[in-house]
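For this view, one protein chain was removed and the others were kept in their places.
Up next, chain A:
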Amino acid sequence: MDWGQILSNTAAYLISPETIAYALAALGLALHFGYTGLLNFGQAGFMAIGAYGYAISILSFGAPWWVGILVGIVGSVIFAFILGIPTLRLRADYLAIVTIAAAEIVRLLFTTQAFDEYTNSADGLGNYHAGFRAANPIPEGTYGFGPWVYNETQWWVRIFGILLVVVAALIVWALMRSPWGRVIKGIREDEDAVRALGKNVFAYKMQSLVIGGVFGALGGVVLALPSAVVPSVYVTSLTFFLYTILLLGGAATVFGPIVGSVIFWVIMAFLSNALPQMVNAGLLPFMTTTQSQVLRFILVGVALMLIVIFRPQGIFGNKKELTFVK
(Lines give C-alpha, C1' and ligand atoms only; values in the text may rest on other atoms or scores of the structure.)
Protein backbone atom coordinates (compact mmCIF):
# COMPACT_ATOMS: atom_id res chain seq x y z
CA MET A 1 0.00 0.00 0.00
CA ASP A 2 1.19 3.45 -0.93
CA TRP A 3 0.61 5.38 2.30
CA GLY A 4 2.37 8.44 0.95
CA GLN A 5 -0.09 8.77 -1.87
CA ILE A 6 -3.08 8.01 0.35
CA LEU A 7 -2.10 10.68 2.85
CA SER A 8 -1.30 13.22 0.17
CA ASN A 9 -4.64 12.67 -1.58
CA THR A 10 -6.34 12.92 1.78
CA ALA A 11 -4.59 16.13 2.80
CA ALA A 12 -5.62 17.77 -0.46
CA TYR A 13 -9.20 17.71 0.76
CA LEU A 14 -8.38 20.12 3.59
CA ILE A 15 -8.95 22.95 1.13
CA SER A 16 -10.70 21.29 -1.78
CA PRO A 17 -13.55 23.15 -3.53
CA GLU A 18 -15.92 20.41 -2.32
CA THR A 19 -14.88 21.00 1.28
CA ILE A 20 -15.39 24.73 0.89
CA ALA A 21 -18.73 24.36 -0.89
CA TYR A 22 -20.08 21.96 1.73
CA ALA A 23 -18.87 24.24 4.52
CA LEU A 24 -20.83 27.14 3.03
CA ALA A 25 -23.99 25.11 2.57
CA ALA A 26 -23.65 23.63 6.06
CA LEU A 27 -23.28 27.15 7.49
CA GLY A 28 -26.62 27.93 5.91
CA LEU A 29 -28.08 24.82 7.52
CA ALA A 30 -26.63 25.87 10.85
CA LEU A 31 -28.65 29.05 10.57
CA HIS A 32 -31.76 27.14 9.52
CA PHE A 33 -31.64 24.13 11.77
CA GLY A 34 -29.11 24.84 14.50
CA TYR A 35 -30.20 28.35 15.37
CA THR A 36 -33.76 28.77 14.08
CA GLY A 37 -34.95 25.19 14.37
CA LEU A 38 -36.12 25.07 10.74
CA LEU A 39 -35.86 21.50 9.53
CA ASN A 40 -34.74 22.32 5.98
CA PHE A 41 -34.13 19.09 4.09
CA GLY A 42 -33.87 20.89 0.78
CA GLN A 43 -30.45 22.50 1.01
CA ALA A 44 -29.39 20.52 -2.08
CA GLY A 45 -32.07 22.45 -3.98
CA PHE A 46 -30.58 25.77 -2.90
CA MET A 47 -27.15 24.56 -4.01
CA ALA A 48 -28.52 23.45 -7.38
CA ILE A 49 -30.11 26.83 -7.91
CA GLY A 50 -26.81 28.54 -7.12
CA ALA A 51 -24.82 26.32 -9.47
CA TYR A 52 -27.30 26.40 -12.35
CA GLY A 53 -28.04 30.10 -11.88
CA TYR A 54 -24.33 30.78 -12.25
CA ALA A 55 -23.74 28.51 -15.23
CA ILE A 56 -26.93 29.31 -17.19
CA SER A 57 -26.48 33.09 -16.82
CA ILE A 58 -23.04 32.80 -18.35
CA LEU A 59 -23.71 30.17 -21.00
CA SER A 60 -27.16 31.19 -22.21
CA PHE A 61 -27.19 34.90 -21.54
CA GLY A 62 -23.53 35.82 -21.78
CA ALA A 63 -23.51 37.41 -18.33
CA PRO A 64 -20.24 38.24 -16.55
CA TRP A 65 -19.23 35.69 -13.91
CA TRP A 66 -20.16 37.90 -10.96
CA VAL A 67 -23.61 38.53 -12.43
CA GLY A 68 -23.93 34.75 -12.62
CA ILE A 69 -23.28 34.56 -8.87
CA LEU A 70 -25.84 37.30 -8.25
CA VAL A 71 -28.39 35.40 -10.33
CA GLY A 72 -27.74 32.30 -8.22
CA ILE A 73 -28.28 34.36 -5.08
CA VAL A 74 -31.49 35.96 -6.35
CA GLY A 75 -32.73 32.54 -7.48
CA SER A 76 -32.18 31.12 -4.01
CA VAL A 77 -33.97 34.06 -2.39
CA ILE A 78 -36.98 33.47 -4.65
CA PHE A 79 -36.85 29.76 -3.86
CA ALA A 80 -36.78 30.55 -0.13
CA PHE A 81 -39.89 32.69 -0.48
CA ILE A 82 -41.71 30.05 -2.53
CA LEU A 83 -40.86 27.47 0.12
CA GLY A 84 -41.37 29.67 3.13
CA ILE A 85 -44.61 31.51 2.46
CA PRO A 86 -46.82 28.42 2.53
CA THR A 87 -44.84 26.32 5.00
CA LEU A 88 -43.28 28.52 7.67
CA ARG A 89 -46.61 28.71 9.45
CA LEU A 90 -46.68 24.93 9.65
CA ARG A 91 -45.01 22.74 12.20
CA ALA A 92 -41.31 21.96 11.75
CA ASP A 93 -41.87 18.42 10.52
CA TYR A 94 -44.09 19.62 7.69
CA LEU A 95 -41.41 22.03 6.56
CA ALA A 96 -39.06 19.05 6.35
CA ILE A 97 -41.41 17.17 4.04
CA VAL A 98 -42.06 20.17 1.82
CA THR A 99 -38.39 21.13 1.50
CA ILE A 100 -37.31 17.61 0.62
CA ALA A 101 -39.95 17.50 -2.11
CA ALA A 102 -39.20 21.00 -3.38
CA ALA A 103 -35.50 20.26 -3.73
CA GLU A 104 -36.31 17.16 -5.77
CA ILE A 105 -38.63 19.20 -7.99
CA VAL A 106 -35.83 21.70 -8.56
CA ARG A 107 -33.39 18.95 -9.47
CA LEU A 108 -35.86 17.28 -11.84
CA LEU A 109 -36.62 20.61 -13.51
CA PHE A 110 -32.91 21.04 -14.15
CA THR A 111 -32.61 17.48 -15.49
CA THR A 112 -35.73 17.29 -17.64
CA GLN A 113 -35.46 17.40 -21.44
CA ALA A 114 -37.95 20.28 -21.54
CA PHE A 115 -35.31 22.90 -20.77
CA ASP A 116 -32.48 21.13 -22.53
CA GLU A 117 -31.54 24.32 -24.37
CA TYR A 118 -30.57 25.95 -21.05
CA THR A 119 -29.80 23.08 -18.71
CA ASN A 120 -28.39 20.46 -21.09
CA SER A 121 -30.63 18.15 -19.05
CA ALA A 122 -28.94 15.08 -17.59
CA ASP A 123 -25.53 15.90 -19.08
CA GLY A 124 -25.09 19.01 -16.98
CA LEU A 125 -23.17 22.15 -17.87
CA GLY A 126 -19.53 23.07 -18.40
CA ASN A 127 -17.23 25.48 -20.20
CA TYR A 128 -18.44 28.62 -18.46
CA HIS A 129 -15.08 29.33 -16.84
CA ALA A 130 -13.58 32.05 -19.02
CA GLY A 131 -14.94 35.04 -17.11
CA PHE A 132 -14.06 33.80 -13.65
CA ARG A 133 -10.58 32.78 -14.75
CA ALA A 134 -10.00 36.10 -16.48
CA ALA A 135 -10.72 37.83 -13.19
CA ASN A 136 -7.96 35.85 -11.49
CA PRO A 137 -5.37 38.24 -9.99
CA ILE A 138 -2.85 35.41 -9.46
CA PRO A 139 -0.09 35.29 -12.14
CA GLU A 140 0.24 32.10 -14.13
CA GLY A 141 2.25 29.32 -12.53
CA THR A 142 2.13 26.57 -9.94
CA TYR A 143 2.32 27.39 -6.25
CA GLY A 144 2.23 25.61 -2.95
CA PHE A 145 3.99 22.76 -1.21
CA GLY A 146 3.47 19.15 -0.21
CA PRO A 147 0.02 17.91 -1.15
CA TRP A 148 -1.18 21.44 -1.86
CA VAL A 149 0.46 22.27 -5.18
CA TYR A 150 -1.97 23.96 -7.57
CA ASN A 151 -1.91 26.19 -10.61
CA GLU A 152 -3.21 29.76 -10.57
CA THR A 153 -6.78 28.73 -11.54
CA GLN A 154 -7.02 26.09 -8.84
CA TRP A 155 -5.74 28.53 -6.24
CA TRP A 156 -8.14 31.24 -7.41
CA VAL A 157 -11.12 28.89 -6.95
CA ARG A 158 -9.94 27.92 -3.48
CA ILE A 159 -9.10 31.42 -2.32
CA PHE A 160 -12.36 32.82 -3.63
CA GLY A 161 -14.29 30.01 -1.91
CA ILE A 162 -12.45 30.46 1.36
CA LEU A 163 -13.20 34.18 1.26
CA LEU A 164 -16.89 33.38 0.88
CA VAL A 165 -16.72 30.99 3.84
CA VAL A 166 -15.02 33.64 5.97
CA VAL A 167 -17.63 36.25 5.08
CA ALA A 168 -20.50 33.82 5.70
CA ALA A 169 -19.04 32.74 9.05
CA LEU A 170 -18.58 36.37 10.07
CA ILE A 171 -22.18 37.13 9.17
CA VAL A 172 -23.51 34.18 11.16
CA TRP A 173 -21.32 35.12 14.12
CA ALA A 174 -22.39 38.78 14.03
CA LEU A 175 -26.06 37.88 13.70
CA MET A 176 -26.01 35.37 16.51
CA ARG A 177 -24.45 37.62 19.11
CA SER A 178 -27.06 40.30 18.37
CA PRO A 179 -30.63 40.74 19.61
CA TRP A 180 -31.74 39.42 16.20
CA GLY A 181 -29.97 36.18 17.01
CA ARG A 182 -31.65 36.11 20.40
CA VAL A 183 -35.06 36.21 18.76
CA ILE A 184 -33.99 33.50 16.29
CA LYS A 185 -32.80 31.20 19.08
CA GLY A 186 -35.98 31.94 21.01
CA ILE A 187 -38.01 30.79 18.01
CA ARG A 188 -36.06 27.54 18.00
CA GLU A 189 -37.00 26.96 21.63
CA ASP A 190 -40.68 27.91 21.44
CA GLU A 191 -42.09 30.14 18.76
CA ASP A 192 -45.37 30.78 20.57
CA ALA A 193 -43.52 32.20 23.54
CA VAL A 194 -41.63 34.54 21.21
CA ARG A 195 -44.84 35.51 19.46
CA ALA A 196 -46.39 36.30 22.84
CA LEU A 197 -43.54 38.78 23.38
CA GLY A 198 -44.50 40.73 20.27
CA LYS A 199 -42.01 39.42 17.72
CA ASN A 200 -43.04 38.75 14.13
CA VAL A 201 -41.98 35.11 14.15
CA PHE A 202 -42.90 34.50 10.52
CA ALA A 203 -40.70 37.35 9.30
CA TYR A 204 -37.74 36.12 11.37
CA LYS A 205 -38.09 32.57 10.09
CA MET A 206 -38.28 33.90 6.55
CA GLN A 207 -35.12 35.98 7.02
CA SER A 208 -33.33 32.94 8.38
CA LEU A 209 -34.53 30.76 5.50
CA VAL A 210 -33.37 33.34 2.96
CA ILE A 211 -29.91 33.92 4.45
CA GLY A 212 -29.21 30.22 4.95
CA GLY A 213 -30.52 29.54 1.46
CA VAL A 214 -28.18 32.13 -0.03
CA PHE A 215 -25.25 30.42 1.72
CA GLY A 216 -26.46 27.18 0.15
CA ALA A 217 -26.54 28.79 -3.29
CA LEU A 218 -23.02 30.16 -2.81
CA GLY A 219 -21.95 26.64 -1.90
CA GLY A 220 -23.45 25.53 -5.20
CA VAL A 221 -21.49 28.23 -7.04
CA VAL A 222 -18.21 27.16 -5.42
CA LEU A 223 -18.98 23.57 -6.35
CA ALA A 224 -19.47 24.70 -9.96
CA LEU A 225 -16.39 26.93 -10.14
CA PRO A 226 -13.60 24.38 -10.73
CA SER A 227 -15.15 22.19 -13.45
CA ALA A 228 -18.81 21.53 -14.21
CA VAL A 229 -22.40 21.43 -13.01
CA VAL A 230 -23.27 17.76 -12.57
CA PRO A 231 -27.01 17.29 -11.96
CA SER A 232 -26.61 13.97 -10.15
CA VAL A 233 -24.74 15.76 -7.35
CA TYR A 234 -27.76 17.73 -6.15
CA VAL A 235 -29.72 14.78 -4.82
CA THR A 236 -31.28 14.40 -1.40
CA SER A 237 -28.28 12.52 -0.07
CA LEU A 238 -26.27 15.73 -0.52
CA THR A 239 -28.54 17.34 2.05
CA PHE A 240 -27.96 14.41 4.38
CA PHE A 241 -24.18 14.76 4.01
CA LEU A 242 -24.63 18.39 5.00
CA TYR A 243 -26.57 17.33 8.07
CA THR A 244 -23.81 14.86 8.92
CA ILE A 245 -21.30 17.69 8.67
CA LEU A 246 -23.49 20.00 10.71
CA LEU A 247 -24.11 17.53 13.51
CA LEU A 248 -20.48 16.48 13.50
CA GLY A 249 -19.28 20.03 14.04
CA GLY A 250 -22.13 21.27 16.18
CA ALA A 251 -25.46 22.51 14.83
CA ALA A 252 -25.65 25.78 16.71
CA THR A 253 -22.05 26.89 16.17
CA VAL A 254 -20.14 29.00 13.68
CA PHE A 255 -17.03 26.84 13.35
CA GLY A 256 -18.86 23.53 13.55
CA PRO A 257 -20.03 23.46 9.93
CA ILE A 258 -16.57 24.48 8.64
CA VAL A 259 -14.57 22.02 10.69
CA GLY A 260 -17.26 19.41 10.17
CA SER A 261 -16.91 19.78 6.43
CA VAL A 262 -13.13 19.48 6.60
CA ILE A 263 -13.33 16.33 8.74
CA PHE A 264 -16.05 14.84 6.55
CA TRP A 265 -14.13 15.32 3.33
CA VAL A 266 -10.79 14.29 4.77
CA ILE A 267 -12.30 11.05 6.05
CA MET A 268 -14.15 10.46 2.76
CA ALA A 269 -10.96 11.06 0.81
CA PHE A 270 -8.98 8.82 3.11
CA LEU A 271 -11.48 5.99 2.78
CA SER A 272 -11.82 6.32 -0.98
CA ASN A 273 -8.03 6.13 -1.32
CA ALA A 274 -7.27 3.63 1.40
CA LEU A 275 -10.12 1.13 0.99
CA PRO A 276 -9.39 0.13 -2.64
CA GLN A 277 -5.72 -0.23 -1.83
CA MET A 278 -6.61 -2.36 1.17
CA VAL A 279 -8.75 -4.54 -1.08
CA ASN A 280 -5.93 -4.85 -3.59
CA ALA A 281 -3.51 -5.67 -0.80
CA GLY A 282 -5.84 -8.47 0.25
CA LEU A 283 -6.69 -6.87 3.58
CA LEU A 284 -10.41 -6.90 2.84
CA PRO A 285 -10.87 -10.29 1.17
CA PHE A 286 -14.65 -10.19 1.36
CA MET A 287 -15.19 -7.24 -1.01
CA THR A 288 -14.26 -5.76 -4.37
CA THR A 289 -12.83 -2.28 -4.92
CA THR A 290 -16.22 -1.09 -6.20
CA GLN A 291 -17.91 -2.39 -3.09
CA SER A 292 -15.36 -0.61 -0.96
CA GLN A 293 -16.57 2.70 -2.41
CA VAL A 294 -20.08 1.93 -1.19
CA LEU A 295 -18.66 0.99 2.19
CA ARG A 296 -17.62 4.65 2.57
CA PHE A 297 -21.22 5.76 2.61
CA ILE A 298 -22.23 3.00 4.99
CA LEU A 299 -19.53 4.23 7.34
CA VAL A 300 -20.81 7.81 6.99
CA GLY A 301 -24.27 6.60 7.97
CA VAL A 302 -22.91 4.77 10.99
CA ALA A 303 -20.88 7.83 11.96
CA LEU A 304 -23.98 10.02 11.77
CA MET A 305 -25.84 7.66 14.08
CA LEU A 306 -22.97 7.53 16.55
CA ILE A 307 -22.70 11.31 16.65
CA VAL A 308 -26.40 11.83 17.25
CA ILE A 309 -26.45 9.20 19.97
CA PHE A 310 -23.24 9.99 21.81
CA ARG A 311 -22.46 13.60 21.06
CA PRO A 312 -25.60 15.33 19.82
CA GLN A 313 -24.09 18.77 20.42
CA GLY A 314 -21.22 18.06 18.00
CA ILE A 315 -17.57 18.91 18.39
CA PHE A 316 -18.02 22.61 19.07
CA GLY A 317 -21.39 22.47 20.77
CA ASN A 318 -21.74 23.65 24.32
CA LYS A 319 -21.43 20.73 26.71
CA LYS A 320 -24.00 22.26 29.02
CA GLU A 321 -26.55 22.14 26.21
CA LEU A 322 -26.24 18.38 26.08
CA THR A 323 -27.90 18.09 29.47
CA PHE A 324 -31.06 19.62 28.08
CA VAL A 325 -31.30 18.09 24.63
CA LYS A 326 -34.91 17.02 24.30
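One rule holds in what follows: contacts are C-beta pairs under 8 Å (C-beta built on N, C-alpha and C of every residue); 3 or more make two chains touch, one makes a residue touch a chain; residues count from 1.
By definition in this document, contacts and distances are computed from a predicted model.
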item	value
Undepicted complex member, UniProt protein name, chosen from "Amino acid/amide ABC transporter ATP-binding protein 1 (HAAT family)", "ATP-grasp-modified RiPP", "Molybdopterin dehydrogenase" or "Electron transfer flavoprotein"	"Amino acid/amide ABC transporter ATP-binding protein 1 (HAAT family)"
Candidates A:Arg195, A:Arg296 or A:Arg311 - the one touching the absent chain	A:Arg195
Option touching the unshown chain, where A:Val74, A:Ile171 or A:Ile267 are the choices	A:Ile171
Options A:Ala55, A:Val183 or A:Val300, residue touching the unrepresented chain	A:Val183
Interface with the undisplayed chain - residues on chain A	171, 174-175, 177-183, 185-186, 188-190, 192-201, 207, 252, 320-321, 323-324, 326
